[in-house]
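Every protein chain of the complex appears in place save one, which is left out.
Should a chain be cited, it is by its letter among A and B, assigned in written order, with residues numbered from 1 in that chain.
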Amino acid sequence: MVAEAYDVAVVGGGLVGVATAWGLAREGCRVAVLDEGDRAVRASRGNFALVWVQSKGLGLAAYAGWTIRSSNAWAGFSDLLKQETGLDVSFQRPGGFHLCLSEKELEARANTLKRLHNQPGIVEYKTEILDHSQVAKMLPDIGPEVVGASYCPLDGHVNSLRLLRTLHTAINARGVKYLPSHRVDAITREGGEFRLVTSQGEVRAGKVALAAGNANMKLAPMVGLEAPMKPERGQIVVTERLRPFLPYPVVTLRQTDEGTVMMGDSKEESVDSRGLTLGVSATEAERAVRQFPLLANVNVVRTWSAIRVMTKDGFPIYDESETHPGAFVLCCHSGVTLCANHALTVAPMIARGALDKSLVAPFSARRFHVQEAG
Amino acid sequence: MTEASELAASYELVVIGGGPAGLAAATLAAQAGVQTVLFDENPGIGGQIYRGITSTPVRDRAVLGDDYWAGGALADEARTSGALIVNGATVWTLDPTLTVGVSIAGKARLIQAKRVIVATGSLERPFPIPGWTLPGVMTAGAAQTALKAQGLVPAGRTVMAGSGPLLWLLAAQLIRAGAKIEALLDTTPRLNWLRALPFTPDFMISPLWSKGLKLLREVKAKMLVIPVGSVEAVGSDKLSEVVFDGRRVPADLLLLHQGVVPNVNLAIAAGAEHRWNSRQLCFEPVLDRDFNSSVPGIAVAGDGAGIAGGPAAAERGRIAAIAAVRALKPSASVPDPQTARNALQREESGRAFLDVAYRPADAFRRPTGETIACRCEEVTAKQVRDNADLGCEGPNQMKAFLRCGMGPCQGRLCGLTITELIADQRHTTPAEVGYYRLRPPVKPITLAELASLPISEAERKAVER
Partner (left out) sequence: MFKRLDDAGTTMTLTVDGTPIRARSGDTVAVAMLAAGIDHCRTTPVNDVPRAPYCLMGVCFDCLVTIDGVGSRQGCLVPVREGMKVETQLGKREAGR
């Protein structure tokens, strides 16, 4: 018996995929989410859970606006999820810090922000440079080596693993078909519908949304799109659960709602997600202790590494195919921050059959050719 | 006690674990002239089976029995072999470059090894029954440790429950030490004996047969043994009753045991391939006949290689050490490994019978409802099963959804349960489901310790950019 075609097949069961699937289901679409297996490389299981605004958009001013849009929609998004599932993803937006451990770091930070906010067309929002005593007023536990920081009141964080679970719970309740261990090997378009050849048989759908992270690079050309990706590895150090002491997220250190402290962040060219470089973890630990000396004797219970979903220039890619109408691609590094946008803004676009160029035109992969030609 | 700063930067052979496998391996290698260090996290050597062998306050030799005291010779040989034995040393990382991270008294060091023998032994199979996290519920091994190392016996109303040879051994040791046990609740499924019939001839010619029979008789003569299909620990802040098959007895201490399984954390974190052993119902490393793992230079000896008991562990340690010595110092004189292989075979014969006879019932490996599956994160069996229905196909996705396996024990007490629950709920096999991905630190170290490790320019730049 041949199964009926879905309205949309979403390829990828990470945060981008399930947020999109949820949004599509809300629009009344019949959706299937195709995912790999338990040991897949999953950025959604390895991220820092920030809902972050400051310093985004240096090089593509529109990205700042797109980010703020999502940040502003996040609280409402999290409430909707809570109403539907009973699960609270602990979204908080108290503002966030980027701590600097030397004058050089602080200067570099200030320069980056200056350049960002001087870009033509950049949306205006506040990010301040603070000195040690100003930071200490808000973060009393910082160490003497903290020279200063940049602070943005729009920064926040969430429990991203609970978010992933919550979205999976929500899509399940909405009748979305979740198909794990269905790695997509080929996509063709015949007779007005897409056929996805997976490791467990064929799935048919009227539309396709590629949300497979770095794997989009391989999948996009199958539907006449491109997604140039440059994956890289990051490592995280995690402590035991601690009594709450840090109410604000720092870009490289945050205390989760469960009490554990996560520390990052690193960038290595390796894409082996099973590997770990001890010296990198040691550096992250060292900086964490310099930023918050009270953490010195706290136990590290876990370290892990994950492969970042990173486009060639670091900015999102949203595209719809001309040669394969109904095929869309979504790539971004900040699947947590942009989750609200994907669920509430991009998914409806896909349901309607066209991306809203007024919102996402700057993120088309065509920009790579413009840059190269220029 | 050797301090972290006193360790050399490298050793030819690093042996991890001071039980019979580690002691035998370190002894042989050191005697062959290989520069050897043995790390063990406990205050004294002996591992589990010979715990307290150099220091036990239990003076009546009959209490612990001859098999225990046989460990004395192993300990003595190791201490005079020339190997450097370091107690209080927790190994928290091992990787394919053979870098060994050790922590002693809160100070971390990285040691370079040319060969490594992982001899971290086994641990008790999780026994997830309702109430198993209550104060007053412990493993049989814990009671045995307290007896051997500190000369403590259970006082108050004590019940034992479970299945397997070690349970009978402990019962006998406790009786001999004068402890009073209310009852031994035997959870061995009745059908097991039928299934074990084909293996009985091999078992009858093994030394385990007569030892086992003697023990059983000794215990049954002095202790009430009741076959049961269910066990529950009941109490509010601590154990007050044990409920079994609809009956209740007041109790202050419940000792649980349903076999031991390899302690796989260090070997898995080191990258060694593991596979599901469907007869022993656990994951074990994939090894060659010299106990080399899939990571060149890393061998796994002892119960960590697969459950076979103390004397077998020593022989495995010797075989692994011979291979290590031959690789490090081809001209060194080593004993003929065939002697150890023959001894090992004798020790292993009869193992199949025990594995089948004492195979724990599904009900005690695959809990339901509010029974805690992950003790550290307090995740229930129902939560795991519900998320398996949601599409969590494996323990790593389950870990992401529920945090099971994220606590300090790193899955040692929940890994098998979670894998089996997913297999049960999704109608597949543990082999298909797989196990947690594990990383260093396999035991916690402090941030300050981690921060104190050497950092190269490139590594610092990866963070400070």
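Here, a contact is a pair of C-beta atoms (placed from the backbone, for glycine too) under 8 Å apart; a residue touches a chain by one contact, two chains touch by 3 or more.
Note that this is a predicted model, so its numbers are computed, not measured.
Within the full complex, the residue among B:Gly141, B:Pro337, B:Pro360 or B:Pro440 touching the omitted chain is B:Gly141.
Of the listed residues B:Gln31, B:Ser81 or B:Asn263, the one in contact with the hidden chain in the full complex is B:Asn263. Of the candidate positions B:Gly151, B:Gly229 or B:Gly297, contact with the hidden chain is made by B:Gly151.
Within the entire complex, the positions of subunit B that touch the omitted partner chain are 41-43, 48, 55, 57-59, 88, 90, 123-124, 133, 135-139, 141-142, 145-146, 149-156, 177-178, 237-238, 252-253, 263, 375-378, 407-409, 412-413, 443-444.
Within subunit A, the residues in touch with the undisplayed chain are 141, 240-243, 245, 258-259, 261, 292, 294-295, 297-299.
Note that in this section only the chains that are shown with their structure count from here on.
The part of subunit B that touches subunit A in the complex is made up of residues 93, 95, 99, 101, 110, 271, 387, 390-397, 400-403, 406-408, 410, 433-434, 437, 439-441, 444-448, 450-456, 458-460, 462-465.
Within the complex, the subunit A residues that touch subunit B are 13, 35, 37-39, 42, 44-45, 105, 161, 164-165, 168-169, 172, 178, 180-181, 237-240, 258, 265-268, 274, 276-289, 295-305.
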